[in-house]
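Only a single protein chain was left out; the remaining protein chains are all shown in position.
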Amino acid sequence: MLSFHLSALQVVIPLLAAPLCAIFRGPRISWLIALAVGLACAVNSLAILNQVNTSGEIIYALGGWAAPWGIEYRIDSANAFILLIISFIYLVGIFYARDSIKAEVPEHSRCWLYTAWILCFSGLSGITVSGDVFNVFVFLEVSSLSTYILISFGKDRRCLTAALRYLIMGTIAATFYLIGIGFLYALTGTLNMADLAERLPGLASQNTVAVAFGFVVLGLAIKMALFPLHAWLPNAYAYAPNAVTAFLAGTATKAAVYVFMRLAFAIFPDDFFSDLTSTHVIVLAAGIISAILTSAIAIFQDDLKRLFAWSSIGQIGYIAVGLGLASSAGVAASFLHLFNHALMKTAIFMAIGGLFITTGSTTIAALENAGRRMPWTMAAILIGGFSLIGVPFTTGFISKWYLVSAALEQNHWWLAGLILIGSLVTAAYVWKIVEIAYFRKNPDTQIVRQEAPLSLLIPTWVLVTANIYFGIDAQFTGSTATLAATAITGITP
Amino acid sequence: MSATTVQFYCLIAPLMAVVLIATLGRVVPKLYETINASVAIVTFLLVLSVYNSMGEAPVARLVLFEPFAGVAIALQAEPLGMLFALMASFLWIVTSIYSYGYMRGHGETNLARFNIFFAIAISSAMGVALAANGFTLFLFYEALTLSTFPLVTHAGTEKAKRAGRIYLFLLLGTSVGFLLFALIWTWKLTGTLDFQAGGVFDSDIGTTTLNALLILYVFGIGKAALMPFHRWLPTAMVAPTPVSALLHAVAVVKAGVFAILKVCVYIFGIDLLGELEIHRYLAYVAAFTIFATAIIALRKDNLKARLAYSTIGQLSYIVLGALVANAAGVVGGGMHMLMHGFGKITLFFGAGAILVAAHKTEISQMRGIGRRMPITMSAFFIGCVAIIGAPPTGGMWSKWNLLLGTVHSSDWLLVAALIVGSLLSAAYLLPIAVRAFYLPDDGGSTKIKEAPVTILIAMMISAGGCVVLFFAPDFAFDLMQMLVH
Partner (left out) sequence: MEGLGIVNYWIVVALMMTGLYVVMTANNFVKKIIGLNIFQSSVFILYISIAKVSGGTAPILTSEAEIYSNPLPHVLILTAIVVGVATTALGLALIVRIRSAFGTVDDHEVQDVARD
């Protein structure tokens, strides 16, 4: 019986747990609740993936109201995979948060932080499992509102303006999305994804569909920080508490990417994204420009968090390139990079959090001699950085491999070349960090071992280990990404 | 223990040194070189056992991981790889003996880090040598680049760091930008990256594509230092001498030309290569590199810089041998890989010995130094002869086969380049020895002041190797014959 409700539980558990934090108010109990939610949902998401892979798509009618009237949750290989990513990053993130948050957020507001965090997780899960486009909007706002709150807990006062700016951009994005699905509803009379997918092909030639598509794409592009609509991201990531940045980097933009994939490839008619409107060219161009340009901007940053925030925009660019290829292989590459990027970037931001706890700073200058003072923390940043470049034996290499072969499949050799050039630009900013941490000799300073506390190192290294493991044995991630792409596009790559 | 699994131990053995240095070495820092030398001997014996079993039957493929379907990290010993592995592991022993004297004599610091990365680099070189497919080759090729970076910047000075940046930028840039691209493209076209005798390409693939691929491969393998991607090699000479000697005369650069030979023989196949128009033009690039670097070497006064440019030129001999696309060329290329390894390491050892004993780096200061360091300079002289390719050194055989290869290609421009190149190498190497032995010393002192004894032993072994290879080149020749037939 319980297994039948799995998909609903993924949203309901955090939704019910969030008020508990607000009721108990203790920072410790809030953290425990958040952790319990993480454990339950991580197990749950594994069970869902297992069920989807063995017995196919899960369809769940909320409250027993069957689809066109009620809201439906629909999980196939694609969202089961995304759900798995979000749940596990959340779990590791919460585990990490306890000591990291303790150092940054005053005691009386910690329970509110955890409340917002659990709500955010609930919203992200909801976006992923929902089979109803309006329901997606609601969850999008649930997750966004709680994200604004999470960012405003930062130590630096500039987190407030960052949160407000993100609020404005995020609301515009969500409203664009709302306009888009409004047009779709006016045209088809349904908000259910499966119904839309059935009815839209007959209407593909109507301008309304194209306009709706435009609004939806624009809204989601802002949410996923696709260049040039990325302006909200660097400050939001730079000023949020470290644990929050780590969590957001792995999850927030990913949910938007998923919705984008679902809409572009599964709901709108075949070839609508590519041949009929040629939108894919825009996404492809934005993606590859972003991958190179924002990585180049990252080189000139002095603050590590901001540097890696810019790098995140670049990595979203690679994901967009996979989408812009508008092929099953491209979507598979994007899925794979979603997963891999979540692993590497979360680990990096966690290690930066460790650096902050020991040195009180996240500037690049604070890294001087870090290679000796905190070898484990620094090694985590290093391996994460290598993975961003795409060095062999890390997940980043596997991502690049899939992406380049997807580009070559369509004979876009120039694109393959640009992707690889992007790697070199990435190498430049990673190398900047390496040189300061390992090769800058300062004979005057005494080298004191000051490693980050174990409670921060363990979750960081769990992710780093996963990063290397999936870089060597990509069978699981590769095949899951391929299945996900098949579920979304209907074509086996 | 079957040869198949021993291949894997060849990779693991050097890593043993890492563990030992990190644990035992921390307690007794004096043990570093002893650990390295003993591990090097173990590695060499392991490689030797694989080599011996190869005479009986081909060694089976050993799959370590399969990251994704159809692309595996796999090892398989074949003649060319065996030659490379034998040479690298043997010269590692010699280099560790040399390091005893050099690193301490020269007062280097950070020895633990130095020795650890050195061992990792050797392990990567073994991986390159034994790789069963292009994917594995690429992985270890990159590992080799990254693990040698800390060695290049070992001095920690601004100059060393700048050299490190150029080193990384050129090697990573070419390998990621061209080589990886070419590999993925090949994989998309053929569905495999396995090294197969006769090549992997079907006949229905267009010549334009194949031409483009060959260019990508040849320039993508930046470690072969073909012009215009050669700049990293001279700048990397800021590294301590054992690094220059083993890595930049043997392991790293030879990994580059080795990869080119592998691609020509096992990805394209000699026959297909011969049909592609572009191989001729790429051979001209190699010929130009031979000529140009010889001219530059003539004008360099710094000994290590002269040797570095000489290395670039000699590497192009091997690339040229691969690109003339006939059996003799490939045999010559493979053998030159070995002969040049022994010759050049002797020369670098000599440069280091002079630095340690006489504190001199410029050739113009080395007048009469032969009288004060007779053993060093005699070995140095033998090294020069080996590079030039004159008897009684093994260098003669490889140059002979290379010449045969170019003659078979009946492209007289290439033949001329080869001969002129050899003459020029005599012109830039011999004066060093002549100056050392025949010109009077500035200071007038003729007291013998040799380098530390371990340095001399190492030099005698490597110089002796050059001579032995003149009388016993059979094993290398047989291996190469196995390769081309």
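Here the chain labels run A and B in written order, and each chain numbers its own residues starting at 1.
Note that a contact is a pair of C-beta atoms (placed from the backbone, for glycine too) under 8 Å apart; a residue touches a chain by one contact, two chains touch by 3 or more.
All of these numbers come straight from a predicted model, not from anything done at the bench.
Every visible chain touched by the undisplayed chain in the complete complex is listed here: A.
From the set A:Tyr185, A:Trp376 or A:Trp413, the residue in touch with the chain omitted from the display is A:Tyr185, counting the whole complex. In the complete complex, the hidden chain is touched by one of A:Ile168, A:Ala365 or A:Ile491, namely A:Ile168. Among A:Tyr148, A:Phe213 or A:Phe386, only A:Tyr148 touches the chain that is left out of the view. One chain is missing from the display, and on chain A it is touched by residues 134, 137-138, 141, 145, 148-149, 152, 157-158, 160-161, 163-164, 167-168, 171-172, 174-175, 178-179, 182, 185-186, 191.
As a convention for this text, only the chains that are shown with their structure count from here on.
Residues 65-69, 71, 73, 138-139, 142-143, 146, 150, 153, 156, 161, 164-165, 168-169, 172-173, 176-177, 180-181, 184-185, 187-188 of chain B are the ones touching chain A in the complex. Listed in rising order, the residues of chain A touching chain B in the complex are 390-393, 398, 400-401, 404-405, 408-409, 413, 416-417, 420-421, 423-424, 427, 431, 435, 438-439, 441, 471-475, 478-479.
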